[in-house]
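Below is one structure, written out as structure tokens; the observations come after it.
With one protein chain held back, the other chains of the complex are shown just where they sit.
By letter and in written order, the chains are A, B and C; residue numbering begins at 1 in each of them.
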Amino acid sequence: MLNVGIVGVTGYAGEELIRILLAHHHIKIAHISARLDKPKAISEMFPKFKHKTELICKDLDIKGINAACDLVFLALPHTVSMDFVPKLLKAGKSVIDLSADYRIREIGVYEQFYNTKHRDKMNIALAVYGLPEIYRAKIKQAKLIANPGCYPTVSILALAPLVALGLIDPDSIIIDAKSGVTGAGRKAAEGFLFSEVNEDFKAYKVNIHQHAPEINQELSSLAGKRLEITFVPHLLPINRGILATIYAKKVKGAKGKAKNLIDLYKKFYKKEPFVRIREEGVYPRLKDVVFTNFCDIGIKDEGENIIIVAAIDNLLKGASGQAVQNMNIMYNFPEYTALL
Amino acid sequence: MLNVGIVGVTGYAGEELIRILLAHHHIKIAHISARLDKPKAISEMFPKFKHKTELICKDLDIKGINAACDLVFLALPHTVSMDFVPKLLKAGKSVIDLSADYRIREIGVYEQFYNTKHRDKMNIALAVYGLPEIYRAKIKQAKLIANPGCYPTVSILALAPLVALGLIDPDSIIIDAKSGVTGAGRKAAEGFLFSEVNEDFKAYKVNIHQHAPEINQELSSLAGKRLEITFVPHLLPINRGILATIYAKKVKGAKGKAKNLIDLYKKFYKKEPFVRIREEGVYPRLKDVVFTNFCDIGIKDEGENIIIVAAIDNLLKGASGQAVQNMNIMYNFPEYTALL
Amino acid sequence: MLNVGIVGVTGYAGEELIRILLAHHHIKIAHISARLDKPKAISEMFPKFKHKTELICKDLDIKGINAACDLVFLALPHTVSMDFVPKLLKAGKSVIDLSADYRIREIGVYEQFYNTKHRDKMNIALAVYGLPEIYRAKIKQAKLIANPGCYPTVSILALAPLVALGLIDPDSIIIDAKSGVTGAGRKAAEGFLFSEVNEDFKAYKVNIHQHAPEINQELSSLAGKRLEITFVPHLLPINRGILATIYAKKVKGAKGKAKNLIDLYKKFYKKEPFVRIREEGVYPRLKDVVFTNFCDIGIKDEGENIIIVAAIDNLLKGASGQAVQNMNIMYNFPEYTALL
Partner (left out) sequence: MLNVGIVGVTGYAGEELIRILLAHHHIKIAHISARLDKPKAISEMFPKFKHKTELICKDLDIKGINAACDLVFLALPHTVSMDFVPKLLKAGKSVIDLSADYRIREIGVYEQFYNTKHRDKMNIALAVYGLPEIYRAKIKQAKLIANPGCYPTVSILALAPLVALGLIDPDSIIIDAKSGVTGAGRKAAEGFLFSEVNEDFKAYKVNIHQHAPEINQELSSLAGKRLEITFVPHLLPINRGILATIYAKKVKGAKGKAKNLIDLYKKFYKKEPFVRIREEGVYPRLKDVVFTNFCDIGIKDEGENIIIVAAIDNLLKGASGQAVQNMNIMYNFPEYTALL
């Protein structure tokens, strides 16, 4: 039985990890912790866990984590994870880090977008970007997973077939993404108060969001050359889910290479348990994917242009669900365990 | 032209006061202020006011207020107003205070429920409780209005006819009230984050809410004897509106005194511009009253029991609308000016 | 392996039954049907089931049901179930009926509140009211379960200890209940349109709701004498969940019998897997129970009065979850199977 720890359980991602892992038959939650004054039953912090678990949440303490766990999920804020990762790796633990700290391979880009010096540069090269549909083989061998961001997950999956096969002009990509509010985490800020968000809708960080370089990095890698997307995120007055509407222009000759885009996508994702391609004229809606680990994709071929609609649950395929999928791959558990 | 000031414009009540008073033809907004580092156009703070007003919001400063205004609306937090009121009164200004600081006549009760010493006891006796339907004559003469709380406004208006005429057992009153989230103000707190409130519903401060003593004080005054209600407020995942469902038992002989309760209510509120009584079998919903200054009331006579459903907009009849109604009365403007 | 059928899968309760039963290891979904022109993959009707099941939804046909199933869940509208039940029973099938058709033992009361003649009176006496916490022993032996209504489930569980032990005045009970919109089913009606319900809140069927006689029947049975509650339901602008705030007066001598009400509740529900009692001063909120089969209860002892706050997910403990709990009991599966 694998002993698993979850560090940072007071946020939405940590809470979801507990929920998922309580139903996972191949592992044992051996440790949960958060910044706390004194230990507290998780069922007291989240009454929904009453009658389901007796787990006690402890204060953050690297020794305690190392003593109890084989594998550690870090659900900590960006710029905090990098203080824990080297200590865990040194103690021989496997780590799945849900923060952005090990996702960006160019340190300068990370430091610019997250506005801090990186304090564990050495381990960045060691990290595997935890998108199973692209990096499954590497994930199997990994000791450190950089679990992808929510916007990048849906964007990369929606574009990978077209970019990898060179069917679209790499500089024509526009990602108009809309996310539920849990994406912002559980920190008190006026902008995320109910009365501010409810009955409102807005674009934010227009083409300057920190997930753009992450998407650029991965799509460039698939394309085999540098590309730069246009990326505008929006805040939806709902709890969960991201829907991205994506626009791209075909390269000349694309039609010769791919007569039917939907067939192309189906083939590309043929063996993927968590990617579902819609039939012609049908597009995913958030209701289809929330509370699931699926990424659903609909495609419209408009001649010179392509329109793609893709959707995920930002807390599952966009965070904790994908993290568990990565663990399942690393430990040879059936990939869908606790996720279907 | 009356020169009016609004102090504390960054909260929801202050924002609503500006919106209402911009459409008021008998007054001039001569001053607006809030805790600020430096003056700022209100249209920059709230872009919805762009093209509507050039007003500049200043930092809080009693001299500036006194120099510019004849009448001052205080939309400050509880326990803050009482530091401003004596200075304004001393300078001869009229004051409409939207906080709770002058509503409770028993100082000990105020100090217990608001958890602070009262620092301006002298002026409590001077204050008139600004519920026009009960205190219109006194409001006309007042220099200091204690503008009622939102829950008390709807509760007192819903019960006044029955209590004043002695038709119900004063100790049988149960008020089950449900409020939108703007009632909590615009302060960042985890409990009021969108992802916490949305798709949730809960009771809070079960029978220990600070509005209970305010309701008790006014209903006791109408009854001519001390009574104590049962009061359970709930948080609705909507922006605006309070709906209260109220239960009471008739006293013996009540039937003899009042054959038709709906007629009784219609008569009691006959001349009131902002109270509307529903016909039999019809009850108000929030949609009927939000963005209006009305209090709507439906009554069900169940023999020994009475059920009342009453609704207001918590920011209008429950705060800023009522404040303007009070000003209209004080200055002999038509009572509905800027409110219909 | 038990062969299970679900009849009426286009409504919310049927959809939830599929979701729950797909994760149930002791049964096989052998048949699903609804009023349809031609058979259709359930994953086409609800894309969220894609990659999870290949089930085909058929048109309603009693022969097909009987051929495929040992046990049938009827998720049909009220007044429709009673045309199916006798045919299923005759064929020797077990039936769990989620409609109201077999809940009310007094036929006249049923006919008045559901505004139709009952067409299967004979089987009413056979039916067991499927509230496990009260009728577990009978459920074990039952061939026909009348699965309780959503409001009755939360109301009866919240009051059973007090009523069964005779601690409260049976005529003092007031149930102020608030339900999410899925309670109204998936039928197109102007009153349930998004733009009508969103940002609104209202009471409806004030003290004339069809669930009142169901609650009266069961509480009277527990009390050993006829009682009549006051019941006011409200419509919450959320998808799922019911929260009931309940008020009652103690009988004289109640204090002598029960010093601590919370302890009393804990003892009463000691062995129940799906009832959770809150500690003093803590009350359930919907977030604690939605997407679970739990009923959470908080109690406030106010001397002469008692205030109870209780919450369930209307589609789970209030419908489909409870139906599966009943099946688990009938077939000696662990009671929590597929429900935790």
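We adopt the following convention: a contact is a pair of C-beta atoms (placed from the backbone, for glycine too) under 8 Å apart; a residue touches a chain by one contact, two chains touch by 3 or more.
Values in this document were obtained by computation on a predicted structure and should not be read as measured data.
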Can you say which of C:182, C:210 or C:326 touches the chain missing from this structure?
C:182
Among C:107, C:137, C:193 or C:208, the residue in touch with the chain that has been omitted:
C:193
So one chain is hidden, and I want to know which residue out of A:58, A:78, A:178 or A:317 touches that hidden chain in the complete assembly.
A:178
Residue among A:202, A:226 or A:267 touching the omitted chain:
A:202
Could I get the residues of subunit B that touch the absent chain, sorted low to high?
47-48, 50-52, 199, 273-274, 276, 278, 282, 284, 287-289, 291-292, 294, 296, 340
For subunit C, residues in touch with the removed chain:
12, 180-182, 184, 186-190, 192-199, 237-239
List every residue of subunit A that touches the chain not included in the displayed model.
174, 176, 178, 196, 198-204, 206-207, 230, 232, 234, 236-241, 243, 245, 247, 283-287, 290, 298, 300, 302, 305, 307, 309
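In this section, only the chains that are shown with their structure count from here on.
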Based on mean C-alpha positions, which chain is nearest the centroid of every protein C-alpha shown?
C
Which chain has its C-alpha centroid at the greatest distance from the C-alpha centroid of subunit A?
B
What is the distance in Å between the mean C-alpha positions of subunit A and subunit C?
37
Please work out the Cα centroid separation of subunit B and subunit C, and write it as a whole number of Å.
40
By residue number and range, which residues of subunit B touch two or more other chains?
196, 198-199, 237-239
